[in-house]
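Only a single protein chain was left out; the remaining protein chains are all shown in position.
First chain written, first letter: the chains are A, B, C, D and E, and each begins at residue 1.
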Amino acid sequence: MFYHVKELQYNAKPDRPDPVYAKKLQEVLGGQFGEITVMMQYLFQGWNCRGEEKYRDMLLDIGTEEIAHVEMLATMIAQLLDHAPIEEQEQAAKNPVIGAVMGGMNPQHAIVSGLGATPTDSAGYPFNARYTIASGNLLADFRANLNAESQGRLQVVRLYEMTDDKGVRDMLSWLIARDTMHQNQWMAAIEELEQRQKPIVPSTFNQKYEKQEVSYSFMNYSLGEESSEGRWANGKSMDGQGEFKYVSEPKALGQKPALQPAPGYIHGTPPTNPKQ
Amino acid sequence: MFYHVKELQYNAKPDRPDPVYAKKLQEVLGGQFGEITVMMQYLFQGWNCRGEEKYRDMLLDIGTEEIAHVEMLATMIAQLLDHAPIEEQEQAAKNPVIGAVMGGMNPQHAIVSGLGATPTDSAGYPFNARYTIASGNLLADFRANLNAESQGRLQVVRLYEMTDDKGVRDMLSWLIARDTMHQNQWMAAIEELEQRQKPIVPSTFNQKYEKQEVSYSFMNYSLGEESSEGRWANGKSMDGQGEFKYVSEPKALGQKPALQPAPGYIHGTPPTNPKQ
Amino acid sequence: MFYHVKELQYNAKPDRPDPVYAKKLQEVLGGQFGEITVMMQYLFQGWNCRGEEKYRDMLLDIGTEEIAHVEMLATMIAQLLDHAPIEEQEQAAKNPVIGAVMGGMNPQHAIVSGLGATPTDSAGYPFNARYTIASGNLLADFRANLNAESQGRLQVVRLYEMTDDKGVRDMLSWLIARDTMHQNQWMAAIEELEQRQKPIVPSTFNQKYEKQEVSYSFMNYSLGEESSEGRWANGKSMDGQGEFKYVSEPKALGQKPALQPAPGYIHGTPPTNPKQ
Amino acid sequence: MFYHVKELQYNAKPDRPDPVYAKKLQEVLGGQFGEITVMMQYLFQGWNCRGEEKYRDMLLDIGTEEIAHVEMLATMIAQLLDHAPIEEQEQAAKNPVIGAVMGGMNPQHAIVSGLGATPTDSAGYPFNARYTIASGNLLADFRANLNAESQGRLQVVRLYEMTDDKGVRDMLSWLIARDTMHQNQWMAAIEELEQRQKPIVPSTFNQKYEKQEVSYSFMNYSLGEESSEGRWANGKSMDGQGEFKYVSEPKALGQKPALQPAPGYIHGTPPTNPKQ
Amino acid sequence: MFYHVKELQYNAKPDRPDPVYAKKLQEVLGGQFGEITVMMQYLFQGWNCRGEEKYRDMLLDIGTEEIAHVEMLATMIAQLLDHAPIEEQEQAAKNPVIGAVMGGMNPQHAIVSGLGATPTDSAGYPFNARYTIASGNLLADFRANLNAESQGRLQVVRLYEMTDDKGVRDMLSWLIARDTMHQNQWMAAIEELEQRQKPIVPSTFNQKYEKQEVSYSFMNYSLGEESSEGRWANGKSMDGQGEFKYVSEPKALGQKPALQPAPGYIHGTPPTNPKQ
Partner (left out) sequence: MFYHVKELQYNAKPDRPDPVYAKKLQEVLGGQFGEITVMMQYLFQGWNCRGEEKYRDMLLDIGTEEIAHVEMLATMIAQLLDHAPIEEQEQAAKNPVIGAVMGGMNPQHAIVSGLGATPTDSAGYPFNARYTIASGNLLADFRANLNAESQGRLQVVRLYEMTDDKGVRDMLSWLIARDTMHQNQWMAAIEELEQRQKPIVPSTFNQKYEKQEVSYSFMNYSLGEESSEGRWANGKSMDGQGEFKYVSEPKALGQKPALQPAPGYIHGTPPTNPKQ
């Protein structure tokens, strides 16, 4: 169960309205790697957690923090939209600055949400719950989380570069720092799990059932061999179970497919010589 | 540019049709972590690559391989659908085995694709390109890739457990082995990049602009302190720049938000005492 | 069955083209509360209606009217797009007014629909049939309809404020008036149904099976008690069956969840001490 | 900012696993009117609230409660999925009961989430943030909320009828009671706002600018006049500003549309007689 | 503007309920090529029509007919859902026939729509307006229409094979016949337009601006030359402007791409040797 306090986790006060920036900032609220995604992701991983209690507790700690980040961003966006111009186009056209603002806004910020934040990304596309990852395997999911915090911090940094509003930058500097922690956190949790199990997910599948001939082969399907220069093509494999091998000219080993005709009730393409 | 050869990368021959299993197998063809996703992800990362040639080459190698995996799965699913029963419900109801098959099939496999594979997941939801991740920052993206191969191998292993068809398992054992390689590959590529830059993405953002007071603090937003027992709350941070700190009772530091009334042309909630 | 007449229900003639406004106007054509939504909603409620004939007839009356509104908006948008500039960007950049128009247009109005209206909203997101509400319970659905007409009229009014084109405003004044009627209509229909059954949907569920201890309690999960000042926290409940009660400090009454480990074939997180 | 306590708001303990029911119960977790929707809806309405503090507080109270409902449902679904059979189809086919379970499950509950709840509806379709309604006009939004609680309670009641598991019914009886309160709550809040402003949303638009001739007319577009028998076609309008009027044979008042040919660069249909 | 009459275009009376078939029949109501799609497609093509009046009139004729088809299917589905069993799973499991029905139904038909049709396809995926095609070029669009009627008739025929309910088949025999007409209709309209303009869409683009060297070449990118046996690789081209040519070994003619590094504010992958 949850409780709310009225104060934000950290300040969310812009120096001045900026409706075009409001549109852009939506990315880290409702985008694929926005705060809604990580909120949902950590909460669902926590609620579905069938592992040790400390993981469940940790996931719900950070999931609860992310709700507060959603709140900060929503509050910031609402203020960036204060007094957004929605006047007649004719007037706007006469003033290119206003015109650019009106052209660059998300029109739904005026028409649909009445100057409020929306659960969408910077292209106006709604948050979609297929973004949420919770597989029941914590090592897999912590890798998803490390990725989410990496993509997320990258996007916040780009947004930091796109404004000189001190109030906005102050809030972003908080989110960037928390993402630094969260990348560290998932790296730490991954290390802990990798030390306990093998690093290949899922570690409980007996490798004798996989086609081990190709478990450590890099296959060169693209003409040219620059790809042979990487760590992935040389030396001991990362799981310590094999040696990387570079296959310069991989061959097709499977059949040449030939499907049977469909039964009549499917009304597929009729056979070429139906009378034969 | 691309060329095609008719033979599959590896065999895709089921022992017998199984339209219910065909529906399930769709997950690793058209799901969030299916082969279409990784095909698109690696190709777009390769085409957008502004880094060293060896990364571009490597990405296009593996992206090209993934097209072959899409092909193998599509071919397998079409064969699993051979002779799928679509007879009248009345007949089916008399034979519970057929009834279960008909209830468990994806009806679009008969009505829409005429016993062919579809670019959808096991719930019948179509592949959506928002699954594709390509950020222009290779370390971020390689983490996305490691996650994709972890989720993907986990799903293929679960599907392996759900059938005893030897032909299907033979093909899956190939895909599982390739996912072993691909997890190893991304771990190797990540290690290489982390050694060259700092592990926090993006490494080029000057940390002095982030709110460093909270860059290494684990905040306990959930009553109970089991979360203090993990590596993420103790010892040196993974990036080597700080010390993890456990904040038992994190406080709100931000303002209590109070938004201004909307301008009249927005027609929001009218003020309570309009005459004042 | 349906018939069409060529004349529109009311005029849809703009004074002049305005492709940026055309993009905005799409909201009330193809948005969540656009005319396509209410058209689909009333028609499906009518076709699915298992109640009295007068409700079915009324629903199909208004559903049929909404097709005419879709027609008016589509016609208006096509005219607003007349002669939309799609010239080379270089030229446009020299003329900021044209540049703003080109930046503010939905590019699909030129590239995809060739200066025609599209079934999308003002952010370019397509109409999605999950917007359509038809539950088989008319009181529930009439509340959905009252909401749709409230959101819809609000959006049309906002769009009215965003133009000074007399022809556009003339058409919008018609739609606003019809929404006035439709809000009145659903309020009337709701009153009629509420008088006949109880106001809580569904009225046919025996309340003795619900946890009646909390059927009239407002729970204060957010620190601070401003929420105690509303009608919802004081006095007789609106259904006349209870008394509102304000719970200042609601407690958790449920269990502390602890899920069982997943079976082996799921390959979830391996148990911490696998040997025990 | 938010805090979490480990105990659930109310019990969520099924008597026994039931993976087919787990799939159905997803509707009120991730469906259009599931708990994720109302959680998002109330939180966003609260964060965007530009009206009196008591409304903001109330919205965040109930929004915070809904997070707890999401938590209860997720916990329940994970337990309903305990030991879900995912064995080979052949075995299942021999046992029609198991076969029916396997056919009736959402396969993603095994393959994707590893026996965990997912943020999707009962058809496996993901939660989509376009469900979330927050317009900046509280009267409009409270109508949306009353509808959501009406549709939601109706769906929970239907799900109550679909199981005889006492533990599940116990939890549902709590949710049904809370929905009783929440319908009462929104009715109370609506009454309060309607008394203060006029009931037609938005109340701040001057009605002289709408086409008042048709503001109170019911138009009969469907042959047959059963629709004339309702309250909506007789007597004083609900807003007290007019008299309902029944228009038996509404006429088209608009123009017969005739669009101009598209400019050449659009490459639309070439004119029939291009030389003329 | 539109009018409605209460009678259906043709009978829609099943002999008996069949909720599993109801789910399947949804495909041709709300699927990619269902009646909602063609209804929307023909109406939008009509409303956006900038060509001769006879095309606009024809499009609105057939668009209006399709609304009646949506109505017939919705009515049929509601009746197929009469008395759908939604009893407790335990009971169902004892009776495999009921179990199969319950497993095979779309659960939303009970929980969400209360035994009514929904605007979704047979996998439960909602109609999406991106299915609707209206380009402003009638020849292009008539080809879209011919395709829609071909896919649509194919799907209805498959559904005809999947039932022996005489009432259902009677209605389907009507829809199949209308699709026969509609395929004929679009073929006729296409022939008329192709005779007037050239058959390549758009006919108004001056071919001298296209790379004419490859305007009639079939390129063999797949090892093996079976594709050389078709009409598309031999003889005069269909537009009469060229001769088909088979290119056995097509070569890459473009550059080897090499992108510039991103500017610093993008925080892409840092250059390998940043100090150089």
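Please note the rule applied: a contact is a pair of C-beta atoms (placed from the backbone, for glycine too) under 8 Å apart; a residue touches a chain by one contact, two chains touch by 3 or more.
Everything numeric here is computed off the predicted structure, so don't read it as measured data.
Within the entire complex, contacts from the absent chain reach the displayed chains A, B, C, D, E. Of B:Asp18, B:Glu35 or B:Glu71, it is B:Glu71 that touches the chain left out of the display.
Set against the missing chain, the residues A:Val5, A:Met162 or A:Val247 yield one that touches it, A:Met162.
Although one chain is not displayed, chain D still touches it through residues 154, 157-158, 161-162, 265-267.
In the full complex, chain C touches the omitted chain through residues 1-6, 47-53, 55, 86-90, 92-94, 96, 99-100, 102-104, 106-108, 110-112, 114, 120, 123-126, 136-139, 193, 196-197, 202-205. For chain E, the residues touching the absent chain in the complete assembly are 5-13, 32, 53-58, 60-62, 64-65, 68, 72, 75, 78-79, 82-83, 86, 110, 114-115, 125, 128, 130-131, 133, 135, 137, 139-140, 143-144, 146-147, 150-151, 153-154, 157, 160, 169, 173-174, 176-178, 180-181, 183-189, 191-192, 199-202, 205, 207, 209-222, 224-227, 229-232, 237-239, 242, 244, 250, 252-257, 259-260, 262-263, 265-268.
Please note the rule applied: only the chains that are shown with their structure count from here on.
Listed by label, the chains touching chain C and chain D alike are A, B, E. Note on connectivity: the fewest steps through touching chains from chain A to chain E is 1.
Distances between chain centres, each the mean of the C-alpha atoms, put B farthest from chain C. One inter-chain figure worth recording: chain B and chain E are separated by 28 Å, centre to centre, where each centre is the mean of the chain's CA atoms. Distance from the chain A centre to the chain B centre is 9 Å, each centre being the mean of its Cα atoms.
Among the residues of chain B, those touching two or more other chains are numbered 5-6, 32, 53, 55, 86, 96, 99-100, 103-104, 110, 114, 123-125, 137, 139, 154, 157-158, 161-162, 202, 205, 221-222, 224, 252, 254, 257, 259-260, 262, 265-268.
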